[in-house]
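One structure below.
Note that one protein chain is taken out, while the other chains of the complex remain in position.
Take a look at chain A:
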Amino acid sequence: MSFLGLGGNPNAAAGGVNKLKIDAAEAELDMVSDMFNRLVDSCHSKCITQQYPEGALNKGESLCLDRCVAKYFEVNTKVGEVS
């Protein structure tokens, strides 16, 4: 993902490399925050009941969230695996 300049002109490419790096970092940040948001939405809809008798998470919900997050990441890695 990092596109380091391949032995190019160090003077001219300094700004270019920075920009590339910044772009790469931005893209990655977008991706991570997007994944996080999806994760939160998905696990919230699955694990947290629609009635709110209290504001704190209880044990059942916490456990469910643990499992949901673990599964989400596992699915992510499995789907993203090459071969």
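Operating definition for what follows: a residue touches a chain if its C-beta (ideal position, glycine included) is under 8 Å from a C-beta of that chain, and two chains touch if they have at least 3 such contacts; residues count from 1.
Everything that follows uses one rule, which is that contacts and distances are computed from a predicted model.
Undergrad: Pick, from "Mitochondrial import inner membrane translocase subunit TIM54", "S-phase kinase-associated protein 1", "DNA replication complex GINS protein PSF2" or "Protein YIF1", the protein name that UniProt gives for the chain of this complex that is not shown.
TA: So, among "Mitochondrial import inner membrane translocase subunit TIM54", "S-phase kinase-associated protein 1", "DNA replication complex GINS protein PSF2" or "Protein YIF1", the name matching the hidden chain's UniProt entry is "Mitochondrial import inner membrane translocase subunit TIM54".
Undergrad: What does the interface between chain A and the hidden chain look like in terms of residue numbers?
TA: Touching the missing chain: residues 54, 56-60, 62-63, 66.
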